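Below is one structure. I have some questions about it.
Heads up, one of the protein chains got dropped from this complex, but the rest are sitting where they should.
For reference, chains read A, B and C in written order, and residue numbers begin at 1 within each chain.
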Amino acid sequence: MFNKVLIANRGEIAVRILRACRELGLETVAVYSDADRKSLHVRYADEAYLLGPAPSRDSYLRSDKIIEIAKKSGASAIHPGYGFLAERADFAQAVIDEGIAFIGPKPSSIAAMGDKGVARATVTAAGVPVVPGTEAEGSLSDDDLLKVAPEIGFPLLIKATAGGGGKGMREVNKLEEMPELLASARREAESAFGDGNVYLEKLVEGARHIEFQILADTHGNVIHLGERECSLQRRHQKLLEESPSPFMDEDLRQKMGEVAVRAAQSVEYVNAGTIEFLVDGEKNFYFLEMNTRLQVEHPITEAVTGVDIVKEQIRIARGRTLSRQQEEIQMNGWAIECRVNAEDPYSNFMPSTGYISHVLLPTGPGVRVDTGVYPGFEISPYYDSLISKLIVFGETRAEVILRMRRALEEYKIVGVRTNIPFHQSMMDSHRFMAGQFDTQFVEKRFSIDKTRKGQEAHPHIAAIMATLVAHQHTQRSAHVIQRNERDTSNWKWMGRWERIHR
Amino acid sequence: MFNKVLIANRGEIAVRILRACRELGLETVAVYSDADRKSLHVRYADEAYLLGPAPSRDSYLRSDKIIEIAKKSGASAIHPGYGFLAERADFAQAVIDEGIAFIGPKPSSIAAMGDKGVARATVTAAGVPVVPGTEAEGSLSDDDLLKVAPEIGFPLLIKATAGGGGKGMREVNKLEEMPELLASARREAESAFGDGNVYLEKLVEGARHIEFQILADTHGNVIHLGERECSLQRRHQKLLEESPSPFMDEDLRQKMGEVAVRAAQSVEYVNAGTIEFLVDGEKNFYFLEMNTRLQVEHPITEAVTGVDIVKEQIRIARGRTLSRQQEEIQMNGWAIECRVNAEDPYSNFMPSTGYISHVLLPTGPGVRVDTGVYPGFEISPYYDSLISKLIVFGETRAEVILRMRRALEEYKIVGVRTNIPFHQSMMDSHRFMAGQFDTQFVEKRFSIDKTRKGQEAHPHIAAIMATLVAHQHTQRSAHVIQRNERDTSNWKWMGRWERIHR
Amino acid sequence: MKYITTIGEKEFVIEVVDEEHIIVDGVGCKVNFESVSGEPVYSLLIDGQSHEAYVYEDDEGWEVLLQGSLYPATVVDEREHRLKSAFGSDPVQSGEFYLKAPMPGLVVAIPIEDGQKVEEGDVLIILESMKMQNELKSPRAGTIARIRVGIGENVERRQTLLSVV
Partner (left out) sequence: MKYITTIGEKEFVIEVVDEEHIIVDGVGCKVNFESVSGEPVYSLLIDGQSHEAYVYEDDEGWEVLLQGSLYPATVVDEREHRLKSAFGSDPVQSGEFYLKAPMPGLVVAIPIEDGQKVEEGDVLIILESMKMQNELKSPRAGTIARIRVGIGENVERRQTLLSVV
């Protein structure tokens, strides 16, 4: 039984795991790159060790160094979080070989689900339907893929074999554009996972992306915690998730939940994992993939089921039985998560970096924030643009949407641009409110600029505020030029000026 | 049916009520004093109007101005929050007389429960036991009180007739000290409530302070939402509350709950209110008083029952029936609230004022913060020292204590001293962990300096940190003196220096 | 001081009378305007209405982010405005477009070469930042002039990468 845990990750998820460890009385070890000395995970851990320079391959992907630090510090367990080394079977095996507990599934399960071909064959054998594609056929060359593409039919998706999280994924609508897209998908996959292999998959149109949270212990108990609706994506990156899905009914939930459990059992799964499905308009569902790790969006399931998934992961890794059986799992209320990314929604979601000078968090009833940033932290270009997850929960979907609106309006972050305005537009979208959306909604039928039409807009207020700030600047310049003279302008709004001289 | 609400309050509770209104789609009107222009409640409201100078009597107690603003802005309801005008029957009456809805009880109920004598007579008639005292005898002079004191017996309490929240309350252990204590109690009551009248009450020793949350609608439904344990007090100010009470059993809860409902019914109570009891070691309980308003510590009840009390208040004021019946109320899990005050626990809890330059809020699962301050806000000496409420909830009391520990350690506020270290000591106290405490625990058997004995302390770490900061100061002074020369010190920790030059 | 402020197609004439009074298109308003925490977040009370927005200065003027909507604005004072009206407001577009890095990152591809003709929307450079590949596109047709970076090179924010003439 371990009592010191190394968290092989950074950002909000490292903080999330640290908190669970603290609340269980476990000691914690953080690892960090040169760019992350002042990160919250370093500040909150009991111990912290430098891995190396900022780029991931020199730091958070250095499995050898991480295992060395675990041994040196006496950490008897490693939690990989998500991303980085979380779904690397070789890493999990190396950890176990050193006699250290890996807080996650068995290496064989990671390998089985990580190779999309094996995954497909395995779940098909267990009677789970899959989307047509090439993932069973190993690593194909561009020539082979171009040959097989017309057989699958367009539109189709290029997906990274080692992938997840939308990295290295491209949508192809006709053969001619495929060579270029293959090249960029391989490039992105190579840089994200160190593996440029890709496969093709039919694009199911008008589909929803719905996933089931699985928990499995070492005693053969496997349960699911219901579904998460994850259809709202851009470039195959999830932006907003909710639980339950407005599309779900109790009958479909039970059917999909059973299939999800069966899929997990087919690879003798242990610990927390997620089965992703595509669901079409007729409620046919297809296995997409299994994420053999903690998911970014796990908090919405925690909010509606009351299960602390990270604590449950640790419990499982300690060899205990699950704290609840399937009959004891109830979904109560509703929860939505907005992923707050350092991206400018008005400049094609271009990443934004910079020094965070001010943060005002939304708080109050039904609001949870998971974040790794704070005022004084620098957002660097080296890692993911996710800086915070805003999770809101309440009794009904309508209440939660209204609560999310007020939370988004309250949330202030100065120093980088964020996609908060995107989420505000989404909360105002009639189609979103009605629950009418699929995986292509964000890209094809939603525009941040257009949703506000019909809403009460305030151009005159914007004009007044721009004018008053411009006026203030003019006054201040005059003030600086005449600083030896007596200041007679006496403008109330010289806030920054006053502060500097405080 | 109203759709615009004026919130006649400031600070965290004004923000709390604003949020509920927003989430119900109601428009909001804030009022503020000169000291509060930059307060969150002004920033978050749809409209905001100045009341007057900072002192409460010139601003938040100006009922005439508040009603005038309500009329001018078209607000058709007023929520008084707690404190200020919340328990002034004349204010409630004046609001109603203007055709504005008062989100609170009927003026007659406020009056009945506000006059401790009437309250005592009323609940006694309804079969509710009371603590011996003089509150039924009207306003007595110091001479009369000194005469009657020995009959009640010492120790006894001087309490403000118009009071609540511990203001104007004094403990008297012998007759000789009573004249001075009477004078100071009257002075504090006069300044807090504009009414210097006091009464005497027997001090029940070894007692717990346990209160029941009541909800009552205009259709005659009265329910309770279980109890809150509020025994941890200093100078009769609550510091930390939890729900449920570790002292409670299902049998006692049912008995006290029924009595609480009966007490509320005895004054034809409508809206949210709280019945406070003293409970002795043998589980005998005595009615103490009824708070005819929203309580500071309402969030812990929200956390364990899932009922949004402020939304329920608004619902009731709109003439609807309660959203739940007594049978539908279940207490699940555990919740603790720490009141974060701008007070220095190492200087006899002396209030602390100043400019908040930095805040790092605790976040993550099971944490709720209700606050009215943010980085850039100035804590003034004019109002209550409560700056934030940290509410933590989870499955068990043990989990919640551990969660509160990590949340308190995470919480950083720079600019004023706070009582966070007091709460940290409390979370480490063995008696607190065991649930063994009464209303005198904090003052008589708890010391912030002594609890840490036996805990692992870090004097050498403190010494190193003091030394490194002192060294940095020395280096910086040298740096400033030689600023025309090339800087060769190159200390990494010149954070503030760098920032100023950023 | 009188300003002419433009948001989209709409023009507002706003006169700042004193620190508590402005005149908007001829209508007087009482205002109370405060920077929050010395940051570019501003709280405006105008005739009792409370509004809060981020106000940023950018190359072309101002950006106001208000209740989840972005309003690009230009503010000119009366004198400037008169000059512009008299002499034509738009200076002739400079012949050269400088592509600047919108964020720090790593150049992973340059699918064009010096002297190549490009159309509006053609990808000029792919920049990797925050684990995303970001395509920087040409805002207009033209000819690639000076490519100043190479594949594998790290670039700073606002660094000029190439020109389109």
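Throughout what follows, a contact is a pair of C-beta atoms (placed from the backbone, for glycine too) under 8 Å apart; a residue touches a chain by one contact, two chains touch by 3 or more.
Just so you know, these numbers come straight off a predicted model, no measurement behind them.
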Chains still shown that are in contact with the chain withheld from the display: A, B
Candidate in contact with the missing chain, chosen from B:347, B:396 or B:447: B:347
Residue among B:48, B:85 or B:192 touching the omitted chain: B:192
Candidates B:184, B:330, B:396 or B:436 - the one touching the absent chain: B:184
Interface residues of chain B (partner: the chain not displayed): 167, 184, 187-188, 191-192, 342, 346-347, 350-353, 357-358, 381-385, 408-409, 412, 414, 420-421, 424-425, 428, 452, 457-471, 473-474, 490-496, 498-500
Contact set of chain A toward the excluded chain (per top definition): 30, 37-38, 42-49, 73, 374-377
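Keep in mind that, in the parts below, only the chains that are shown with their structure count from here on.
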Taking each chain's C-alpha mean as its centre, the one farthest from chain C: B
Chain occupying the middle, per Cα centroid: A
Whole-Å separation of chain centres (CA-atom averages), chain B against chain C: 47
Distance from chain B to chain A - Cα centre to Cα centre, in angstrom: 38
Residues of chain C touching at least two other chains: 32, 34, 36-39, 49
Chain A, residues touching no fewer than two other chains: 358
